[in-house]
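Quick one: structure below, then a few questions.
Let's look at chain A:
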Amino acid sequence: MNQAEVSKLVSKLRMNIKPEHRRLKNLKGPEGRIDKLRKTVTGLIKFERIELNINRGDEARQYAERLISEAIRHGDCHKPTMDMANFWLLEKQLVHKLFKVLVPRFENSTVSYTKMIKAPKAQNTEHTNKIVLELRGNPYPDLIVKQPNNRLWIQNVLLDAAKYDYRQSKISEIAANIGKDTQLSSSSLTANNKGGTQKEES
Partner candidate 1 sequence: MFRTILNKLNPVELTCGFHTTACLNEVRLLTRLRVVDNSEIGMRAMAEGKPPKVICVYNKQRVGFIGDRVMVAIKGQKKKGILVGLKQTQKVKVPKFDSNNIVLIDDNGTPLGTRIHVPIPTILRTILKEKTHSKGADYTKLLAIATKFV
Partner candidate 2 sequence: MFPRFIQVVQHLKNLERSILLSLFGHPPKELALAVSVNQQPKPTPKAFSIHDLIGDGFLLAVPKFRRTVEKRLNRKFGWPEYVWKPFVPKTNLKTCHECGHHHEQGRLCGNCYKKIGKETKEIQGEILKKLGSGPIEQDVIVLYEGETLPDQQKEFWKGKRIVEMKKERPQWFSKNLLQKSTQQPSKSTDVKPTDLA
């Protein structure tokens, strides 16, 4: 059991982190891996939405999140953070973007700063796994459109009916139990509950 490092303080990332990093395929070893990721992080900050392979995308996502959280935590007057931004962003105009655009955008955010969604598989490509990586709050059209009007969908209609039945039976039971002994109520309640749960699997 090793001691945690105490010299640095970091903010918690709002995403799942694997216990170990991925080794991206490259000849130069760990240095080459970092170089690869630098390019991807720069691209992500520049374009705000990119499509790439899952392994590289997921790794780059973690680094981008860390970079933004460091920028939010320390601001642009902190020299090590500026040094870090200088290292990770290959195009220097993006350093301005990080501190002047992204930091205000994500300052009060309670969710992760980036989003990763699996892209559709192209035909005859069983093994390539592409993703779309984007910054939240980008000006592009949404990738996933939430359906607000789902009341008439089959599962909701069925559940509405079940809810009605459930409430009715409850009311009738209370009415019947007014005069009766209260001890019996629990067992009959359980019997009635079955209808409700079976609907859940529909």
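Criterion applied: all candidates are chains of the complex that A comes from, given by their letters.
Going forward, a residue touches a chain if its C-beta (ideal position, glycine included) is under 8 Å from a C-beta of that chain, and two chains touch if they have at least 3 such contacts; residues count from 1.
Treat the numbers as computed from the prediction; the structure is a model and nothing was measured.
Trainee: Please state which of the candidates 1 or 2 is in contact with chain A in this complex.
Mentor: Every other option belongs but stays apart; chain A touches 2.
Trainee: Under the stated contact criterion, what part of chain A meets candidate 2 in this complex?
Mentor: Its residues touching candidate 2 are 47, 49, 51, 93-97, 100-101, 104-105, 117-121, 132, 139-149, 151.
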